[in-house]
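To start, the structure itself, in structure tokens.
One chain of protein is taken out of this complex; the other chains stay put.
The chains carry the letters A, B, C and D, assigned in the order they are written, with residues numbered from 1 in each.
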């Protein structure tokens, strides 16, 4: 079977289940694919339908970010298109992983990976001190202030790490700073790297009334791992959170 | 029945200015001058006739037909206007003049036909603008532009021509030339002309009939000799002038006299 | 040394039109008329003087100082222009007229001072536009607008006033009124005036000196009696006119005669 | 007398047609597989089944047809609107039509209609949005049967503001994926898979051209201003309304099928005016053709310039168009000709 992936997270999963020889095309943001010199068929926005056709794939993995007209166009050429919705929980990530495994003929391996990671997650949960449910503000963007909302896999980072998302009452990611101050989180997780992370941290530390400031629990996590997760990196992030939250 | 009948017309700008009680009847082929002080409503009267302003009351009929019943094109074929303001869009003289043929084109007529071109050519020759045909209007002198605007109106070949101060920017040669041309068309083709003009000498010299307006009403109308009297002018314009017939034509001629001289004369006495 | 000295000036539009060989010298307080056919370069000459067009050659000095050396404001305090085209931006008459005081404001002067207001008021009275002070320019009749433009120029209190066809849209009363006013300022304050005008009678009546232009050059200059001769007019305008002194003032008067009458006269003979 | 002008027009027209043909051929031959010009005809006639045939007939040809239609329609709408308003900054998007269409599409995306109804809902929603805008601009600017042309312009700008604010609201309150889809959609693109839509676009665009030719006299007369046009026997009130509707329909169609492809409707008309002059008889068709050819050409570049990646077509139209226009403006300096 020949597979074309139109999303970095899908490519990432394919590599994880060692099905890379079946992958014939990917986007120029699929780090592994680009390194392997796979044919590039798409950028973040545009898909080169002609190139997809020439690669003669059996299945094209798209996401909800792929333009509908492009999906239609590929279907019109008689190629099977499978579009993943953005995962809303850890379980869905695992389901999608297994589904890709099916198409890539690697179902057993995929299932095995999922099983072992779930076990690892269970053992991590044991590390959470009993009775403690810290309120967490999970910041994924600074200008405007952007946070993880319920029904996303990001929310699962918090719950699996034994915390409570302060943003359970909001529907979309934009949140006011005032609201964060009022909800007074016990910890703030900033998904960014480098100086921006340090600056954001400094901004929050200015607010001395915050218990996160008092506790010294303001820290950053790697955006690459936390924004495009697979069953393994998801658990990596949860592990990082647990160690930083409760140490 | 006269050619143009205006009965009890009034029109104007909301609450601001009104011309009213206008009764005019003009026979075909006459050359009527409209005179009067600034702001007396001459242009407003024209706007009423040309349909730019809605009538508040009254009725205008042209050739026995109510002007309201004319279609837009029909109206433009019967009535051409040369307005007071000089426009200068970016368009060549030739294209501009040819636009005068638009009222004769059907919606589907794409190109000017032979006739259009001939007519345009004819009037461009008559008004001597042929040599500037490829210039843009913005590159013309004030007088040239006015001449071209008149040419366009003539190319419309209307029955009734409304000229709003057509000679205001023209030199005397062109003044005479354009007025002679209008007079000639008036004589030969029976073109009916209404002309607003401030130069009372030209008004007296060229027009068969004059309408003197004042404060939105018609003050006097009739033969030039009858309208252009010392007393009428003094009353309406509030100015002392000296009148005497033109030594050649016998038409009334008006002399404006500067204050300096008036003063020196009155001192002498 | 005369007040305005123009030596060997030429200016014009690229490759299109040029006025050239212009030598004019005008003494302070004189009233000079510029006449000539349409397109003969009268407005172009004014543009050269006012600085709107760059000079191709020659030199202009005003009150013994090269005009080039004037700052913008200084120039506007010495020289006001009333152009030929009538503008109508959305501005009230009063604000418009007050703008004439701008050349007298320093960069930091925020409000008009008493003097500005008085001067504006004075000229608005003189030109009788006081009663339309709150109207917008777009709501004025053609003549009213012209009057207001002249008022603004007077409010600039210049030494030299350039008027480009200031009376073209005015009725005879206002024509006389404005020219009398200019004459009066000219007499009393020594205001120097250059005026482009097509009406040869008014030119002859009011101006101390006339400049007759033709095809971008000065054809004749001097006293009205000297310039406004039958032969000069026939040569430059190519038109037959009848001249005779104004019975009251003795200044030259020109009669235009319609073709119809010329024809009938020649037939009679 | 001026028949020489018609000859000149004929020559221009021939040139523009050649330009379009060149753009089409270029677009057919270039892509992931370069197909020599000489073989194209052969492949299209008898190559059925080959991969080249599929590429030509299923991928490139539909894009070309859509490009010609959209480019032509946008330029045409631009010419018409600049004619009505006599303002060189007016373009099809100024009247808020693109904003309305984009809002419609954004709404459809956010409400998830494309999952329940299918992706045809996007152009449909776009068209409904455009229509709603046109109707509101129209209703708000007609008073006592008279249309206030300048008011209309400002109302259009306002509606466009409101629509884009509302869209921002949707974008700010929806999921990441929907946000992306909206952004991509707004960027514009010619990859539309639905053949019927392409057919409809082509038909509307050609009809728009034909119908607008019924108004050439109006448009020409309007160069003198509304009052003078009336004096020439033009019923300006009705004509302007109809022209507005034509331009709106064309724009609405374009935005619905291809998103907001900037630049074309603003610049092609001005560019063509510099070349052929301001007479609408030649201006309309020239803009239509050049606009179509220009978009097809730009789309080809967008597909091939950094192949295998594709660029949004707006990148190419903006950069090429903008730079060449500045170049022309500076070198010809015929400022005055821009209306």
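Just so we're on the same page, a contact is a pair of C-beta atoms (placed from the backbone, for glycine too) under 8 Å apart; a residue touches a chain by one contact, two chains touch by 3 or more.
Just so it is clear, the model here is predicted, and its values are computed rather than measured.
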Consider the whole complex, including the chain that is not shown, and state which of D:106, D:155 or D:234 touches that chain.
D:155
Missing-chain contact among D:51, D:166, D:275 or D:307 belongs to D:166
Of the listed residues A:58, A:91 or A:169, which contacts the missing chain in the full complex?
A:169
Kindly state which of the options D:21, D:89 or D:203 is in contact with the chain not pictured.
D:89
List the residues of subunit D that touch the chain left out of this view.
87-90, 94, 140, 143, 148, 150-151, 153-155, 157-159, 161-162, 164-166, 168-169, 171-173, 176, 179-180, 183, 187, 262-263, 266-267, 270, 306, 309, 311-312, 314-319, 321-323, 325-326, 329-330, 333, 335, 338
For subunit A, the residues touching the chain missing from this view
28-29, 43-46, 65, 141-146, 167, 169-172, 174-179, 181-182, 192-196, 199, 203, 206-209, 223, 227
In terms of residues, what is the contact footprint of the unshown chain on subunit C?
50-52, 71-77, 80-81, 83, 87, 89-91, 94-96, 98-100, 102-103, 105, 107-108, 110-112, 117, 120-121, 136, 138, 156
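In the analysis below, only the chains that are shown with their structure count from here on.
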Can you work out the whole-Å distance between the CA centroids of subunit B and subunit C?
25
Expressed in whole Å, how far the mean CA point of subunit A lies from that of subunit C is 80
Going through subunit C residue by residue, note those that touch at least 2 other chains and give them in order.
none
